[in-house]
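The complex is shown incomplete by one protein chain, all other protein chains being positioned as in the whole.
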Amino acid sequence: MSMRRVAVVGAGMTRFVRRAMETPKELSWQAAGMALESCGLTLNEVDAVCIGSAPDAFDGIHMKGEYLADGSGAWGKPVMRSFVGGGTGVFAAPQGWYHVASGLFDVVLVVAEEKMSSFYPHAQAAFLTIFDHTTERPLQPNLLWIFALEMNRYMQTYGISKRDVAQVAVKNKRNAADHPCSMLGQAEITVDDVLNSEVLAYPVQRLDVSPVSDGAAALVLASEEVAARVTDKPVWVQGVGWNLDTAYWTNRDLAYPEYVERAARMAYEMAGVREPRKEIHIVEPYDPFDYKELHHLEGLLLADRGKAPEITAQGITARDGAMPVCPSGGLLGVGNPISAAGLMKVAELFWQLRGEAGRRQVPGKPERGLAQAWGDLMQVGTVVILGTERPS
Amino acid sequence: MSTCVAIVGVGWTGFRPVTPEASYKELMYEAARRAYADAGVDPRKDVDTFVTVSEDFHEGTSIFDEYVPDQLGGAQRPVHTISGDGLHGLAAAAMQILTGRFRIAVVEGHSKASNILTLPSITAYALDPVVNRPLGFHPVAVAALEADAYMRRTGATREQCAAVVTKNRRNALRNPSSAYGAELRAEEVMASEVVASPLSRLEISDHADGAIAMVLADAKSALRLSRRPIWIRGIGWANDSPSLESRQWARAAYAERAAARAYRMAGMADPRREIQFAEVDDTFAFKELQHLEALGLCDSGAAGALTASGETAPGGRLPVNVSGGSLGVGDLLEAGGLARALEVVLQLRGEAGSRQLEGVSVGVAQSWRGLPTTSGAVAVFSSEAGRRES
Amino acid sequence: MPLEPVLRTDRLRSWQGEMPVANRYSFGVALERFFRAIKDEGQILGTPCARCGVTYVPGRIFCERCFDGLTEWKAVGPQGTVEAITLLHVDLDGSRLAQPRLLALVKLDGAGTVLLHYLEGASPGEAGAGLRVEPVFRPAGERIGSILDIRHFRPA
Partner (left out) sequence: MTERISSFPGTALGEGDFESGRVLSVHDRLRAHYSWDAGPAIGRYLQGLKEGRMVGVRCGRCERTVVPPRSFCECCFGPMGEFVPLADAGTVNTFSLCYVTWDVRRITDPLLPAVIDIDGTSPPAGILHLLGEVDPQEIRIGLRVRAVWKPSEEREGAITDIRYFKPLDGG
């Protein structure tokens, strides 16, 4: 039985900023409206809406998906909000995919929004409540802990240095200098800048970390019939994958993200990708911290375990390298309004694969790209593979 | 693309006002274990995808998605959360199967409402922070205003709303899983303390704890796994405006739209003739009336009289909330829609015990996400596969 | 040697805690303009959508029905008509209010939507849909840009 093909036909996003004037609804409308306009569709033609948004604590609204519904174009329409922590933004695309591929809908608007600045005084404090309320929260943990603990384990296991890791921050913040929505693009940043930045939680330093941000991003997904009508450059959803590991994160080996590998294998199988290192031309892995890009390249089977720093040092992951990684500038450079940042990565693939990425365009006409996000308690992998070739 | 989806296993805990002996994890584990045993599947091998429904502030945990996989058998498998009602989760699972990429899916919803000490304050945090929240009112006022608008438009009476309460609390006496079965008189309901006029205390569902899990399968797997698969013939969901300012106050527009979608998918031209019984949201007594009308199961404004005449009682022409509904079973937060669906499945399987309806083959379940939302879902179930074009 | 499980009610435990969530909300593009007008001019502004024929109050930057951007602002009210009403007896903590309060949905003249607010000066028995009402603003110097700059509505 052949599956219903699903294409991305439009994308939009807001600037990512530290504090947005706009309400969460207004940000959503701006991104969603742009996505529709980009493919010449009207709200009337949208059959259903998928919302991705991370914890309610940030925007400060209980049942945030309901609140966001009108700004996301869901007035009178079927709407669902999916939620897998930091993995949400990329997952929104597979969620939209299954809406269309099920045959129930032809045009689905996918909207991801986050307004972290609404958490006052500082969004980081919201992360206390992601830990187990009885066995962990009394220790007053913060988000830096889990990143620092994972990064340390990863570096120690494979003998990776801080300098190796800092290259990623430099690459992405430089790439982001070419992104019109970026809040942290820095064309001149150096590895020493990263290594000399404030130590927050050894081994994590300030420039290893993506910033708290506000913003929204949106995609329009369509059935093959609609795609043929509205665009001559559809970008196809070739593969989707997601995987959730155990909640008992202290019982896992943090050196390797097995859940990312499982999610990637699910997506590769669907996309018919047998040799990902040859067949994936452009990668947007999740990079809220610089080491995460390395960790995820390994989990995605795009680098050997412990070897992602090497291919980074060799320039393979540079925008003009053999396998460009985070040509958008990633979360480290563009900003990290959690779910919006994830969906921004999928939008970047869309623009790159259509040759519309402007100054960020990677050379050589890429035909297939992969976006990935990660979240929960270092626990979930979400993957989408887009390509210019129509799936068989 | 697969053409049909069936429910092949259901599992649930009893629904109780409090459950001090178990954490949410044990509740979920119990429901899941029972569902897998019912379906004859091993979650570690046979299930392709898992869906849970939850809201962070109901759990007291940000990114509650983190804490769901282990007790469902879903660790290192595709699992995702929908911040919605159980019927939204059911739809998400069904859509995945309809893609043809998944054969067996699991959906889970639960309530640990007894663990939430400040629910009204939390519900109020769903209101617009600039336009509404500074007024500082208890969110039950939103339901009361809606009841006032609905009753004015339709002429539904307080007596008719009280009849919903007495019926559902009585029905719950025959449901061993329910928390609030009771024989009440309509006068008692109307004489109970006014919370926000026209709503009195006994017209408002009390919360209960519990968990529900369901196993869904594509047609081929369903026929292999189950002697009595229950088919999802149609499913729809929709929102009206979330804003208090621009929503429709006198009618449940979300339920009308969701029902239209579900009926269209089911190929139902005349739901009133084809649907034999209904499980609808009755978080507030008037909601049952409003929802029956939105589902097109009676004329607009006729649900009150229909109820008062006994036609929606178990022996009537259109039995409604034979389970006891939220008023009788307990308000289960995100699991509410699954509780409605559970009763439809049990009735269609002929496993509803002393409340079993005679000769039923088609039923409908409907949910509302509760205050202050305008979000709802509708699912039509049948014990016969039927056909589904498109 | 295995330990005794917890199978006695005197050993059951629950763990108490809270979600420490504090927020600061910017009003956004539309509500900034809306509440400035109340604060500075004592005016209630709406935004009509020409396509859908709905005037949103408070004004918005987009129409939820057609997604058009809304840029025209116009004054509505100040008088309006009650569409629904409730006498609320409970406070957010579940306690009974010492003095129950009337809350009403008010459709201001010229508006396509309603505003939820308190109603004072009407007896619960008489107040209901159809009642003509008007806003009672705080004195200009006390207004801060808030829905509470309208103290309440009262019979017109």
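Per-chain numbering from 1; labels A, B and C assigned in written order.
One rule holds for everything that comes next: a contact is a pair of C-beta atoms (placed from the backbone, for glycine too) under 8 Å apart; a residue touches a chain by one contact, two chains touch by 3 or more.
Remember, it's a predicted structure, so these values are computed and weren't measured experimentally.
Interface note for the absent chain: among B:121, B:157, B:192 or B:248, the touching residue is B:121. When you scan B:34, B:88, B:112 or B:247 for touch with the missing chain, the hit is B:112. Considering the complete assembly, chain A touches the hidden chain via residues 11, 13-22, 27, 30-31, 34, 38, 57, 60, 62, 120-122, 124-125, 127-128, 131, 133-136, 138-142, 144-145, 148-150, 152-153, 156, 179-181, 183, 198-204, 214-215, 246, 248, 250-251, 254, 350-351, 354, 356-361. As for the chain not pictured, it touches chain C at residues 1-7, 11-27, 29, 31-32, 35-36, 92, 145-146.
With the whole complex as reference, residues 19-26, 29, 33, 36, 42-44, 57, 60, 69-71, 73, 75, 112, 114-118, 121-122, 125, 129-130, 133-134 of chain B touch the missing chain.
Throughout what follows, only the chains that are shown with their structure count from here on.
For the pairs B-C and A-C, the larger set of C-beta contacts lies at B-C. One finds 28 Å separating the Cα centroids of chain B and chain C. Chain A and chain C have centres, each the mean of its CA atoms, that are 36 Å apart. The set of chain B residues that touch two or more partner chains comprises 57, 60, 62, 129-130, 241, 243, 246. Annotation for chain A: residues 23, 57, 60, 70, 75-76, 126, 129, 133 touch two or more other chains. Considering their complex, residues 1-2, 50, 55-57, 60-63, 65-70, 74-84, 88, 91-92, 94-96, 98-101, 122-123, 125-126, 128-130, 236-243, 246, 253, 257-258, 261, 265, 369, 373-375, 390 of chain B touch chain A. The touching residues of chain C, when paired with chain A in their complex, are 15, 17, 19-32, 61-62, 64-67, 69. Across the interface of their complex, chain C is touched by residues 19-23, 25-26, 29, 32-33, 36, 42-44, 57, 59-60, 70-71, 73, 75-76, 117-121, 125-126, 128-129, 133-134, 137 of chain A.
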